[in-house]
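Some notes on the structure that comes next.
For this view, one protein chain was removed and the others were kept in their places.
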């Protein structure tokens, strides 16, 4: 994290632009990046610091400069709230309050209301100004804002129609997609960490391709789905026949509040429901529920109940309870993805990066949902990126960075 | 399962000789093999029927002929008991009672008392007579008898000393090792499905090598350890720091009764405890307990409680409850292993078959404990075996079968 | 259970008329009553056989004669299905198949469609004919049919209006209330074992009063709510402040299928949600969910997750998983209630019997929801009934039985 601009300029200053910059996930990620850069925190939870991933030649966490869009609030206040509920250490917040305030000052007002040309231009200009002001090689845009309801109308648009309807002020785009449009236009790769639509419509997939930009998604895999992606392959490779998989989630905080809205929850339960059947290859009944329990704050508890048949049809059961802190689980993955997508951009990867499926509930660009297989795909990809860098005789930097 | 000897002789009639042939696991495996051969049961739970494993060119379940050693009891009675407690379908037992009785008639008295030459010779002769009588290509010996206490004295013997002390009648061998000695002398590969010592002492490892015999072990991975081998890699690849992993098991039945003896339980908890640290690569505190609850019968319940650190040190928890039927989980793996070790023998594999670590808590011949990695190793090995067979133009049979 | 009419007539032959006589609960209760009468089953699960309750002077289980209303199906077939899914012993079903068929032959077609005078008269005549044919002292009508959606319109009716609109054929009565009307008109006490409306509307409460009939309800407390009624008082008397109580239920079978309909589930979640707040006396957030998982068959699993504050605000958690068999939990309570309500009728109790709140989620006639307090109320009441009987010098029978 670079905050003291008078220091010797780092090699690959990289912007990390959050959509929802003052939310819990972005605040935790920002605090963590600052703490890591100062040596105040261990690298626990950071996949990108594991040797098999780090070998890809990633930008340092201390090379990240954070900014973003959001509506209201304050990163500093949010950090204090998170400390009060045990998500982040109070001492770390106290020590880094000034740095958090510096990041907060970079946050620009987000989009609200209609998806028109003027708004798109303004959002794009914000990102470009951030890049210019901080002399950044690139800016990765990461969506960690509130989950939106599904947006079926946006899927029918061509890029040409989208452009025309932005001009008309009638584009049927949800906010996440308008942000993605602006990000691509600003030359930024995009990470969709939520189940919102974002760039996942034909018009924007075409735009990313045209502009030679990588993007990654969808919906970070942090808790129950992580367990499903881990456990379902066990049943598959042991030839045990899963008969039902019921999944119940309770959580508080802002995310819980958003998901108390059935329309928004529909986006989430859709991505949560796909893993088990994708791994097993046959239909498995069972509900997937998300309920808001305000008292839990930023903590979430998932209970999964699985019935399965063994040899000679003997019926058995497994139950799992996962008690995690949503922001603490998501924040390091956000930093991982920013670093990995920045590297993909640097070496000229275009379109959805399927090799990053390890991180997502609904892995765009990949049909693989089993965690261990996703891990192998990821680490092979990272090895390739690292070899490319070494072949060039320049540790961790590709010869002719794309974009 | 071949019981009607007047049928057209199958291609590779293979013996499956159980140590503990009248126990719950062997009875369930025997019943299942009979039921599968008659088309009375689906292949649920049989790893060897999954395409990636079956491609190795394995003997058919209907080519297996079952016999074994045991002390007392009756396979038919045991099968009825298992049906009464819901482990196997009562209708299947009723339909196959005569076939079970045929197998029971092949069971020879096991060893008890001192490990001397005469006993070893008798056990060896039993296996050889079984092979001759049923015209079997080979006999795989599978230990599913009661878990023994650790036997530290046996580890110090050389093969020469072992032979001498068998002659003297003073060999410090536990029964499982005496059986393994006899099996190797009879030219049989061995599968150690329990945590007992079996062939896992230098003298017997040397014997297996000398006789060019494969063997596999140790301690089938059927429940809690299966979960550990599945879940620990998730923590590792997500860079989450596991702080404690507490594991409690309750079970009834014969296995539970045996393990109520602290000496026998010591063998079991030793193999159960190694997985998590082997996968993670750092020490993790937490008890591993096995307790006998007679009321559970053949069912076992495991509760695992895991604490781990996430980003910025945030502490989280996972709990898993596994409610399985011990025999129903173990029996198909026993058939899988018999088929795979028979194939290994056929193609001339010698010594511990590390590629079978997928099946074991304490995988002899391999340092890998992560289930998905073990699965990959297994399926690659099976692919190689299959390719070898095809290269020879003879489906499923290697050119110069060993033994 | 009286099936052999040639036997010496028992003292107090009592009819047990099920609404939903061929459903799982009624079939299990019928089978159990037959088995108990023959000495084929222990009294496990029968509250009415505990000394503190039995002292009330209840009719013997062998004095019950079972009949009922239902639409289609067969008690014998249902019993075989229940045996196949492990709810009842197959041997018991086989031994009592003829007796079950005898009961099945007494089942009359139930109501469907409009609530009019003709239907009411027919239902009433069925009950009266059953009483006459079997020479019964009284017939207790027990509703164990499928849960209905709430029926708000029925609550506004006076008895006079109800009678007029039955004549018109426009009565806004759900089936459960039409049955209750017919039962009261037939002089029968009623037990509402489901959350359906039944007699719980002003018009029918007035009718019961007018006819001096007792009735009891509502919604049998068999699983999760039983736990809530047990555990919530612990928090109350330990001054621990419950902050959230989340309750998730999965079940298969007919009940699960019915409750997959959100309208029917609304009746159930309403009664399930009241216990905790009623005991604690303050609002407690948290979802109450019921989901259908067909694979579970007649089995249901509930997961409750509770957060609470202790001393100095320290936050703690409790989780409970309950894995029960719905019919096996409900059936003995149905027999208990039939015996207790018969006794209430015998001694002239009129209106809702609040002393039976121990059995219900929504105890009509009582504000007490704590299980131990309900138990105390029940056993005091039973002691009083027993004392009355003894004072009369006639074991178990009141001097001037009502009805």
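Order as written gives the chain letters A, B and C; numbering starts at 1 within each chain.
Convention: contacts are C-beta pairs under 8 Å (C-beta built on N, C-alpha and C of every residue); 3 or more make two chains touch, one makes a residue touch a chain.
Bear in mind the structure is a predicted one, so any value in this text is a computation, not a measurement.
K.L.:
Out of A:86, A:150, A:202 or A:313, which is the one that touches the chain we can't see?
P.N.:
The one listed residue touching the chain not shown is A:86.
K.L.:
Touch as defined at the start, partner being the missing chain; which of B:36, B:296, B:312 or B:372 qualifies?
P.N.:
Here the residue in touch with the unshown chain is B:296.
K.L.:
Using the touch definition from the top, which of C:87, C:127, C:216 or C:385 touches the missing chain?
P.N.:
C:87
K.L.:
Quick one: say which of C:71, C:118, C:234 or C:263 touches the chain that got left out.
P.N.:
C:234
K.L.:
For chain C, which residues reach the chain that was dropped from this view?
P.N.:
28, 31-32, 35, 41-47, 49-50, 86-89, 92, 226-227, 230-231, 233-234, 237-241, 309-314, 316-325, 328-329, 331-332, 358, 370-373, 375-376
K.L.:
In the complete complex, which positions of chain B touch the hidden chain?
P.N.:
Contacting residues on chain B, toward the hidden partner: 243-244, 246, 248, 250, 285-287, 289, 291, 293-296, 301, 303, 305, 307, 317, 319, 321, 323.
Going forward, only the chains that are shown with their structure count from here on.
K.L.:
What is the graph distance from chain A to chain C, where chains are linked when they touch?
P.N.:
1
K.L.:
Relative to chain B, which chain has the most distant C-alpha mean position?
P.N.:
Centre of mass proxy via C-alpha means gives C as farthest from chain B.
K.L.:
What chain pair has the highest count of contacting C-beta pairs?
P.N.:
Result of the pairwise contact count: A-B comes out on top.
K.L.:
Which residues belonging to chain A are in contact with no fewer than two other chains?
P.N.:
Residues 317, 319, 321, 323.
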